[in-house]
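The complex appears here without one of its protein chains, the remainder shown in place.
The block that comes next holds chain A.
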Amino acid sequence: MNIIENIKTQAIENGKQVVFKSRMGQLSYLQLWNKSEQVAQWIKDNVTGKNEINPIVIYGHKNPLMLASFFGSTKAGRTYCPVDRCMPIERIEDIIETVENDYVLMTENLVERICKEDPQREADVEKINEYTYRMSNVNFIDVNALLVAAFEDVDDSLVELVNEESYLGKDDVYYIIFTSGSTGKPKGVQITRSSLENYLDWSTEVGDSIGAKHGKHFLNQAPYSFDLSVMDTYTSLVSGGTLISVDKELQQDTAALVKYIKENEVNYWVSTPSFAAMCLSEPSYCQEELDSLKFFMFCGETLSKETSEKLMERFPKAKIINTYGPTESTVAVTSIEVTRELLADEKSIPIGYEKHGTEILILADSTEGQEVTIAKHDEIGELVILGNTLSIGYYKNEVKTAEAFKTIIYKGREVPAYFTGDAGFKNKDGMIFFLGRIDRQVKLHGYRIELGDIESNLTKIKEITQAAVIPKKVDGVIKQLVAFIVSDKLNEDYDSRKYVRNQLQEMIPKYMVPKKIVVLDKMPLTNNGKIDYKRMETLV
């Protein structure tokens, strides 16, 4: 796989094809190529000195120029760090400070946003030229204004401004994505070009072939600061597809969202399971309306049987593919097609089998300097990932890197491994099951309880579509479990709560049944479209 070559071929052969479309505008492959050449040229000429080695923050939302900026930094040989506007300002500034680059590219005005929130900062802003704002010694570049002011718009022939020698090398860091991190400072996961290309060798062949994906339409739901977006964006880009990107506001109006997806004939749905579960509340979210939808590709959190079954009913012609992977091993490393047979055979949906080039070990035990102990089949352990898509570590964070990225002795050889902090097991056929974060295992009255286990049992109750279980702590000690459920059939009354508790007691031990049941209209979701556990913690 060669990302740059693939896009260039597409720009030459199918230059007019739309590469990206959102409500904020669109770009063709040729425009993407040309504008990214211009961005690259500008970066090479201006982002110099110490800034040459430091990553470039690219800020914005679902603007077509995001892609041109990403690709521009790749061609200029620079690492980029995508930051979506859904992040709070404090965190954005924290990232800008961490990467230590005097230049930030923006496709919407971050300076204005910062000043709006804190008018006192306005005094610190200096407008240098049509496209440069300087604040706290950082230059914020308005990409759109830059392209208008400094370059000519060419959309009939291929522009070549930067030499191939400037391009990012195979071992260079392609992007840095800051993970939300459950505690403390966010960690910048560094993914090299070769890791990304190894991932794409596989992702372009998931579901169907790269040839079949050519010219097709991919949904982009995830913000660019969440690496699920890499799945849709780069798979589409290197396959010669078209991205249909939906902005935050559109995502909150499901009826309008369905209409937009219908008009743009999306073929590959890529999102978190929670986002699809939310869409299921809209009756028009079905095959009759979305005739061209052929594949659902999920990643980022657990896919429930409930959601899968409903999707199968609504979309009889579509295939559902579940994938798994932490940001630290480039988007995803396992996959499986979810079929009716699979749903009938298994208690929960597996994450499937490893991709070519990856091996997942279920670690029972490990001691430094000794061969690791692998769990037997069906035995639970920590998922440890080996292979050709591992991150090289967290940006400027040796402590956290050393904690998660270790060299282990496996089959007598020293190999680099990423310790995921996820619990799971392999069955006798090597099919992998994910059980949740190790830290979602709690102790209540002396019992060890897997919160994810309760959640998956809750969604087995046919009236319940989504569930989240949160421990309620008093002075740091877990006193009680609270279950938040979404149901279109149950009301917020005692009979419903009693019904849920009774149903649950038939499936799991009494000590695991949450004391408190809260019926919600809608599951709170994070900006990335995952269940927002942190927010619910404040509700218990």
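The rule is short, and it goes like this: a contact is a pair of C-beta atoms (placed from the backbone, for glycine too) under 8 Å apart; a residue touches a chain by one contact, two chains touch by 3 or more; residues count from 1.
Please note the rule applied: contacts and distances are computed from a predicted model.
Undergrad: If you had to name the missing chain as UniProt does, which of "ABC transporter ATP-binding protein", "Multiple sugar transport system permease protein", "Ubiquinone/menaquinone biosynthesis C-methyltransferase UbiE" or "D-alanyl carrier protein" would it be?
TA: "D-alanyl carrier protein"
Undergrad: Among A:M1, A:A318 or A:V482, single out the residue that touches the unshown chain.
TA: Of all options in A:M1, A:A318 or A:V482, contact with the hidden chain holds for A:V482.
Undergrad: Quick one: say which of A:K187, A:H217, A:K426 or A:R497 touches the chain that got left out.
TA: Touching the chain that is not displayed is residue A:R497.
Undergrad: Which one, A:K411, A:H445 or A:K522, makes contact with the chain that was left out?
TA: Per the contact definition at the top, the residue touching the missing chain is A:H445.
Undergrad: Could I get the residues of chain A that touch the absent chain, sorted low to high?
TA: 445, 480, 482, 494, 497-498, 501-502, 505, 510, 514-517
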